[in-house]
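Apart from one protein chain that is not included, each protein chain of the complex appears where it belongs.
Up next, chain A:
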Amino acid sequence: MTQETLKPQEKKALIELLYQLADDDFLLAFRGSEWLGLAPHIEEDVAFSSISQDMMGHANLYYNLLENIGEGEADRIAHLRSPNQFRNAIILEEVNGPGTYLKEPDYDWAFTVVRNYFYAVHKHIRLDSLRHSSYEPLAEAARKIMTEQYYHLMHWEIWFKQLMTSTDEAILRMTAAIQKVWKDFGGVLTLGPYYEDIVKANLIDDENVMKKRWNNKIEAVLKEVGASYPGEPRMERGNGRNGVHTEDLKQATATLSEVYATNPATGW
């Protein structure tokens, strides 16, 4: 399918899916960028800031796809929507830890590794499916993103396995982080209220199929590092795909749009 051949119902489904894809990457890239200068060592600062930059680029690609099907300018979409119009999963908007990126950041590296690794595994599965999306511009974007995302997945997998098989303290912290992420990670794995239309339009695989792939992969990795699989991840704080969000998203969007919102009409 191309823009011209989309039926109205398919277009609605496509728009919903694109917002999910864009907002997931946008928010997690933002949380990643807050880590700059605060990572465990300088080499990680270099690598992580590169990953965050890539992910911001991926969000940008998706926002541009939205612009191309008439959702308005990409910058407006990214900066001027109200929090309840965002479609990202709640776990991806969550702060990195106590404090802010400007003041007294007591950021949690274990939480960051777990969240990014689990997300990277899902993103990989999602992209793998999107490569065959019926909407050709999306399939093309997915193929492009995949070439970078391969390294992100590798990066976080190394961190995850290293820390899960290291000191007692590291294992303790990582285990606590897994429990924390597990409570809401179900929100990443869902396609939201338009799920049936999205799948019917062959935009992406059935969410149950992708969920199963994710669970199988994570179960195997947990087993490999000697940890137990806690059962299906949950969605305790609600479904971000429905526009349900936390205070953390309000803080995030206020920061992201602080300058742009002062005058969206001018060039910056």
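Here is the rule we go by: a contact is a pair of C-beta atoms (placed from the backbone, for glycine too) under 8 Å apart; a residue touches a chain by one contact, two chains touch by 3 or more; residues count from 1.
By definition in this document, contacts and distances are computed from a predicted model.
This complex has a chain not shown, and the name its UniProt record holds, of "ABC transporter ATP-binding protein", "Spore cortex-lytic enzyme", "1,2-phenylacetyl-CoA epoxidase subunit A" or "Stage 0 sporulation protein KE", is "1,2-phenylacetyl-CoA epoxidase subunit A". Checked against the full complex, the candidates A:3, A:134 or A:165 give a single residue touching the omitted chain, namely A:165.
Interface note: of A:52, A:129, A:149 or A:190, the residue touching the hidden chain in the full complex is A:52.
For chain A, the residues touching the absent chain in the complete assembly are 30, 33-34, 36-43, 45-46, 49-50, 52-53, 56-57, 59-60, 63, 74-75, 78-79, 101-107, 109, 161-163, 165-167, 169-170, 173, 224-225, 255-256, 258-260, 262-263, 266-268.
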